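Missing here is one protein chain; the remaining ones are kept as they sit in the complex.
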Amino acid sequence: MFRFIVRRLLQLIPTLIGLSLLLFIWLRRLPGGPETAILGERGTPEMRAAIRRNFGLDEPILIQYGRFVRRLIKLDLGTSTSTKRPVVTEFIERFPGTVELTVMAMVIAIGIGIPLGYLAARRRGRMLDHLSVGGSLIGICIPVFFLAYVLKAIFSENLGWFPSSGRQDPTLGATRITNFFVFDGLMTREWDAAADALWHLVLPGLALASIPLAIIVRITRASVLEVLNEDFVRTAEAKGLTENTVRRRHVLRNAMLPVVTSIGLLTGSLLSGAVLTETVFAFSGIGAFVAEAIGQRDYPVLMGFILIIAVVYVLVNLLVDLSYSVIDPRVRVR
Amino acid sequence: MTTISGKKREKIDRLAELAGRDDERGVSLWQEAFRRLRRNPAAIVGAVILGLFLLVAIVGPFLVPHPADAQLWKGEIRDNIGYFPGPRAENWFGVDHIGRDEFSRMIIGARQTLLVGIVSTLIGLAVGSLLGGVAGAAAGLGGKWGRALDNVIMRFVDMLLAMPSLLLAISIAALLGSGLTTVMIAVGVVSVPVFARLLRGSMISQANSDYVLAATSLGVKKPKIALTHVVPNSLAPVIVQATLTLATAIIEAAALSFLGLGNNDASIPEWGVMLADAQRYLDAAPRLAVLPALAIIVTALGFTLLGEAMREALDPKLRK
Partner (left out) sequence: MALLQVDDLSVTFARRGQRTVHAVDGVSFSVDAGEVVGLVGESGCGKSVTSLAIMGLLPKQPGLRVGGKAVFDGTDLLQLDDRSRRDIRGRDVAMIFQDPLSSLNPVIPIGLQVTEVLTRHRGMRGEAAKKEAADLLDRVGIPDPRRRLKEYPHQLSGGMRQRALIAMSVACQPRLLIADEPTTALDVTIQAQILELLKDLVRDSGTALVMITHDLGVVAGMCDTINVLYGGRVVETARRRPLFREPRHPYTVGLLGSVPCLDAGPGERLKPIPGSVRDLLAWPDGCAFAPRCARRIDECVGEPPELVLAHDGRSYRCLNPAPVPGTVPPWATGGRAATDPATDAPTAGAAAPAAADDATAGPVPAPREKEKP
């Protein structure tokens, strides 16, 4: 197992190098550049050249790339042009909110998606199947931000069941330790604070979960249908096992393999979907921050976001690979 | 004159047919798929939606009552108290926040939306097919260098695939500035890795199939095999994917518009931009958001339904 992890980590190196190259090219190609940022449209060519020299933009490209990579490794992502604070600081402050939100969305997507997909497959061709297949189709086709607005309009503004914005009611005066509000509330035994933070996660979580939920339902359903036709399920039936055992041990376990893979792939899209959802719900996480950065052409923030997503994505998929090797013994030997 | 190569070709075609079909009656893959499509209600619903959409997008703009950017009812709009005239005889869907006829804009928007969807899908299809085709050909038919080339291309493609689509679109839009072209390119690039992987995978599995082996053993040249057998057989999944991609392209374009990266030319209405613009007037005139949103959802649904049905119809595992 250990060797497997090491090998997977080593395999990441070319990917990371490629990513840094892409980022570097992206950064260099961006319109403007520091001279425009400082001087605006004014300034003589000499002043522009001086600033470029100052930033080392006249040096050979390889040296520039080397410096860029060194900065990346030191986690120096530069300063946000809109807030004038280091990008890393901004991210660290906002990261917990986004993590809470994506975890919430994942819990919703998996918790509803897998049972629903399974039931749809078992009741193939019946009402529940048609409903969940149709529902998941709509879930894929509905723009996330529109769904977020609809949820907000119905459940928060009309029915008043859920708060419409923010991460927690500020009047609670909850203690902050880690900036994971739910976690903080549990740690400090401020139960109302934890519950309130959780309550704030429901609507944005639902909106964010819509696409992963739809995808998980579809994959689970297709996968269960396929496994149900497998010879070994027939063998299990021929052994006279109870329906329960056949389902749990033989159908579900095998049907989960593609679902687990898809969950890994969905994490990346969840993080970028957070950009839309957090904006609608004024949820102070990385997503809302990035949405603002897009409007203000705050490139260091954008670059940091791309980097974070790439790293998270890579790590999550590593985890998925590992869990896959636990579920599927055929992967383990290789 | 019947040459040896002519006979050979005949022989191979026969082999390919036998290998490619389990049906002895000689119904071609496409005919069979079409027959199954017609029996699938989802496919029919999808086709009807798309038919209507295409009709509106192509013919509609010639028949609309008002130009897209004509501010006709400015006097009636009281933005400060959030009042826009609603549906009435001369404006079926009412007017939008700056007094333009919503109905006309929806119709003209259909064409723009279709344009964004098709152009971006074509970009993705072209670049992706090129990458995937080269990689697939290199892997399937080349030696050491072929495998190396395949490896490099696919590493790059995997990296693109690893990037969440919206993020990729955001970073491209950041490079190019906002606008319709940006949206098309950004959304198109997102689907590049999908098409590349698809075509490569399909080509490799075709290359390993028995009928290609048979053709090779009969001495047919490799590029010829690729052109006459592998590529046509790989086409079906690519077409299916293109249909599905059209749906995502429309939705993604809307998301980019929402983030302010979309088309900002007021004379060209597009559903995504209309939806994004309407977010500010949700309380005053929800129809301004709901109408374009519904249009986007229904259109995307149409493409998805048809694409899924086509995939099912062409899936050899499901044929029988």
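Just so it is clear, A and B label the chains in written order, and each chain counts residues from 1 on its own.
Definition applied: contacts are C-beta pairs under 8 Å (C-beta built on N, C-alpha and C of every residue); 3 or more make two chains touch, one makes a residue touch a chain.
None of the values given here were measured: they were computed from a predicted structure.
Though it is not drawn, the left-out chain touches A in the full complex. Only one of the listed residues, A:S136, A:Q168 or A:N254, touches the absent chain: A:N254. One of A:L241, A:L265 or A:L318 touches the chain omitted from the figure, and that residue is A:L241.
Only one of A:E93, A:E226, A:E292 or A:D328 touches the chain withheld from this view, namely A:D328. Annotation for chain A: contacts to the undisplayed chain at residues 125, 229-232, 234-243, 245, 249-250, 253-254, 257, 327-330, 333.
Basically, only the chains that are shown with their structure count from here on.
Each chain gets a centre from the mean of its Cα atoms; for chain A and chain B, those two points are 25 Å apart.
Chain B contributes residues 155-156, 158-159, 162-167, 170-171, 173-175, 177, 247, 251, 254-255, 258-261, 272, 275, 279, 282, 286, 289, 293, 296-297, 300-301, 304-305, 308 to its touches with chain A in the complex. Across the complex, chain A meets chain B through its residues 14-15, 18-19, 22, 26, 29-31, 137-138, 140-146, 149, 153, 268-269, 271-273, 275-276, 290-291, 294-295, 297, 299, 302, 305-306, 309-310, 313-314, 317.
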